[in-house]
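Below is a structure I'd like to ask you about.
Just one protein chain is left out here, and the rest sit where they should.
Right after this comes chain A.
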Amino acid sequence: MAAHSAVLSVSKIINPLWGRHLKGKTVKVFGTTLAIHRNKASHAGDNIPLPAKYGGRHTVTLIPGDGIGPELLSHVKEVFRYSCVPVDFEVVHVNSAMEAEDDINNAITAIRRNGVALKGNIETKHTMPPSVKSRNNLLRTSLDLYANVMHCQSLPGVQTRHKNIDILIVRENTEGEYSSLEHESASGVVECLKIITRTNSLRIAEYAFQLAREKGRRRVTAVHKANIMKLGDGLFLQCCREVASGYPDITFDSMIVDNTTMQLVSKPQQFDVMVMPNLYGNVVSNVCAGLVGGPGLVPGANYGRDYAVFETATRNTGKSIAGKNIANPTAMLLASCMMLDHLKLYDHATPIRNAVFTTMNETRLHTADLGGQGTTSEVVQSIMRVIQSKGQLTSEM
C-alpha cells in the first residue's frame, strides 16, 4: 500500500492531467496541506464524486473500531438486514496497536470512495510514542469533516435531573486545540499549538446559522474564552458576529465557556443552538450528553463538504463494558438512522428511529447505563419486533 501511494503522489507531480482524474483517491502524503490542495483543485470547478450507489443499493464504509464498536455495529447490520435496507457495508478494520498509518489510510480511501461512513471509536493508546496521532482525529482532518453536529434532546422514557432539553451543538471539528501540533521547545517544556483561522471559523459559523434556519431555531450562542485567548477566540467570536449579521431573523449571543458549563448544569433549557471551537465542543457536548441520559443515547455526525461520517456523539470506546452484552445500542442505531437520512433513505430511517424511541419510551426496556436490566440483544430484538409490528417489509428474524 505504501509503494502504491508513493507512485500515485509522484505521478501527480510529473503528470498533472492524470493526477486530476485521481484527485479524490490520492493518499495523504503532505499531511494537512493535501486537504488544502484538494480543496483548491475542487474550487476550480472539478466534479465532486457521486455517492456510491449501484443498482439502487448504497455502499457505506464501516469501521468497527475498538471496545463496544464492533458489537454495536454488528447490531446495526442486523437491524438493517432485517428491515431490508438497501445498504451494503464495506468493512475496514483499523488496528490501534499499529504505529504505521496504513490502516487508517485504507479507511480514509474507502470513505473517499463511498462518500459515507459509520464508525466506532478507535482507541488511542498512551503507551505509543507521541508521534502516533489519534486515528479518529486523522480521519476527521484528512477528510476535512469540519462540522460535528449533535442533537441533545430529553427523552420522555429516560429519568434525568433536568427536563425539556433541546440543544443543537455545532462544533468546529478540524482545528483549534486538536491541531496535533506539539513540540518540546526546551527540555521539560512542551508547547501545544491551538490554531484558529478566519476561514474555518467563518465556515463553522455559516454552518451553524444555516442549520438553525433550516430547523427553525431562534437563537445561536457562541461559546468561547476570548477574555483569556484574546486573539484566538477573539477571532472566532468576530467571525461568528460577521456571519450573524447576515441572519437578522436569528438572535446571536455569546457566552464564556466557564459560565456556559455552569448554566448547562443548572438551567440547560435556556440554550437553543450552540457553536464553538473544538475543545469547548468536547466539554459542552459531553456535559449535554450527560444531561439527557448519558453516552449511550446520543448520536453524532461529522459533516464535510464532500463526506459524512456518523458515530456516537461522545466517541467512547467503552472498553470496560465491551463483549458483555450490556452496552446501550441506542446511540449507534440513531447514528445509523442519521446516515440513512443523509442518503435520502427516509422511508427506511423513520421506522427504525421510531422503533428505537418506542422501545425507549413506551416499552421502557433499558440497559444498565439507564438503570435498567436489559441486555443489548434484548433491546435490539425488541426494536426489530416493533419494526415488524408496524407492517414494514422485513426478512426473517
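One rule holds in what follows: a contact is a pair of C-beta atoms (placed from the backbone, for glycine too) under 8 Å apart; a residue touches a chain by one contact, two chains touch by 3 or more; residues count from 1.
FYI, contacts and distances are computed from a predicted model.
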item: "Programmed cell death protein 2-like", "Regulator of G-protein signaling 6", "Centromere protein M" or "Isocitrate dehydrogenase [NAD] subunit alpha, mitochondrial" - which is the UniProt name of the missing chain; value: "Isocitrate dehydrogenase [NAD] subunit alpha, mitochondrial"
item: Touching residue (missing chain; options A:52, A:287 or A:368); value: A:287
item: Touch with the omitted chain, as defined above, among A:57, A:93, A:183 or A:390; value: A:183
item: Absent chain, residues of chain A that touch it; value: 124, 126, 130, 132-134, 137, 161-162, 177-178, 180, 182-184, 188-199, 225-235, 237, 257-259, 261-262, 264-266, 279, 282-283, 285-291, 293-295, 314-316
